[in-house]
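All protein chains of the complex are present and in place, except for one that has been dropped.
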Amino acid sequence: MPLSKRDLLPIRAETDIVMVRQAVRKACIEQGFSLVEQTKFVTAASEIARNTLEYGGGGEAALETHIEGVRKGVRIVFTDQGPGIADLEQAMRDGFTTGGGMGHGLGGAKRLVEHFEITSTPGVGTTVAIARWK
Amino acid sequence: MERIPILQMGQFLIVTIQVDMHDRLALTLQDDLTSRISATNAKGVLIDISALEIVDSFIGRMLANISGMARILDAQTVVTGMQPAVAITLVELGLSLPGIKTALNVERGMQLLRAALGDRQADPEQDDVDAPVEA
Partner (left out) sequence: MPDSRLPDLIARHEADLLAQWAKALSAAGATREDLMKPEELRAQCADLLGSVRQALQRGGNDITGQGWEKVRELLTEISRTRAQQGFTPTATASFVFSLKEPLFQRLRSEHAANPALLVEETWSTTTLVDKLGLFTIESYIKAREDIIRRQQEAMLELSTPVVKLWDGILALPLIGTLDSARTQIVMESLLQRVVTESTDVVILDITGVPTVDTLVAQHLLKTVTAARLMGTDCIISGIRPQIAQTIVHLGVDLTSVITKSSLADAFKVALSRRDLMVVKRKAAAAGAQA
C-alpha cells in the first residue's frame, strides 16, 4: 500500500479533536471523497479521537493518505497508552459506555467506515485504525 | 472565553452554530441556553445548524439534552437546517434523536414554534414585536 503522506496529530485536549476533524476533512477532500463520504469518515474520526482522549488519557493520530494505482484512500491510526479495554466485544456494542457518552462511540464509528481495526491490551493501551478507499 | 451568541426575539431564543464546536464550547452553550430560558421565560428555542459540517455523538447528545432541559423549563426546541450528509451520517451512527423537533430552515422552524405556542395560549400578538437582541 504506497503511502503518499503521513501526519502525526496530537490528541491532548478537546480542541485537538477539532484539529483532527479539520485535518481529516482536508485529506478526504484531497482524495476526492464525496460530501457524504467525507462527513461519515470525519464523524468516525471525531468519535474515536474523543475516545482516545477520554478513555485513553490522550494520545495521537497518524493521518495517512494512500494512492494505489487508481485507488485513493485515507487511513488514520489512533494510539493511546491508557488503561486499555478488557472486553472489546462489549465495548463495541451500542449503548456500552464507561464515560459520559451515549455509548455510540466505537460501535457507531465502525458502521461509518469501510475498514475498522482495534487492538487493546489492558495496562498498555489501545490502537484503533480506520480507513476508507475511494 | 469563547461563546456561541444567543439572540432573543420575543418569546424565542435563537442560536446559530457556525463554528466547528469543541466539546467544552458545546457544554457552555448548553449551560448558557438553559439559564437564558429560565431568565427570559422563553417559550421556544431555535437552534440553526445549517452551517455545521458534522454532528457527532457528542454534539448530537448536546442537542438532545438542550431539547430535554428546555422541555422541563416549559420551552419547545426546534433544530433547523441539518445538512443531508450530516443527517445520513447521524442515522448511520445510530443517533436518530427521537425527542427533537426539526425543520428544514429557520423560517419553517419559527412557524413550528409559533404553531406550538398558539396551541397552548390564545395570544399570538405577543411575539415578533421585538427586534433581535444580542444576548
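All chains are identified by letter, namely A and B, in their written order; residue positions are counted from 1 within each chain.
Keep in mind that, in the parts below, a residue touches a chain if its C-beta (ideal position, glycine included) is under 8 Å from a C-beta of that chain, and two chains touch if they have at least 3 such contacts.
This one's a predicted model, so the numbers in the text were calculated from it and none came from an experiment.
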Listed residues B:7, B:27, B:73 or B:88, member touching the removed chain: B:88
Touch assignment to the omitted chain, from B:18, B:41 or B:96, lands on B:96
Of the residues listed, B:19, B:51 or B:104, which one is in contact with the missing chain? B:104
Interface with the undisplayed chain - residues on chain B: 79-88, 90-92, 96-97, 102-105, 108-109
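Heads up, the rule we're going with is that only the chains that are shown with their structure count from here on.
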If you average the CA atoms of chain A and of chain B, how many Å lie between those two points? 29
Going by the contact rule set out above, which residues of chain A touch chain B in the complex? 14-15, 17-18, 21-22, 25, 35-36, 38-40, 42-43, 46-47, 50, 94, 101-102, 104-105, 107-109, 111-112
Chain B residues touching chain A - in the complex, by the definition given at the top: 20-24, 53-58, 60-61, 83-86, 88-89, 92-95
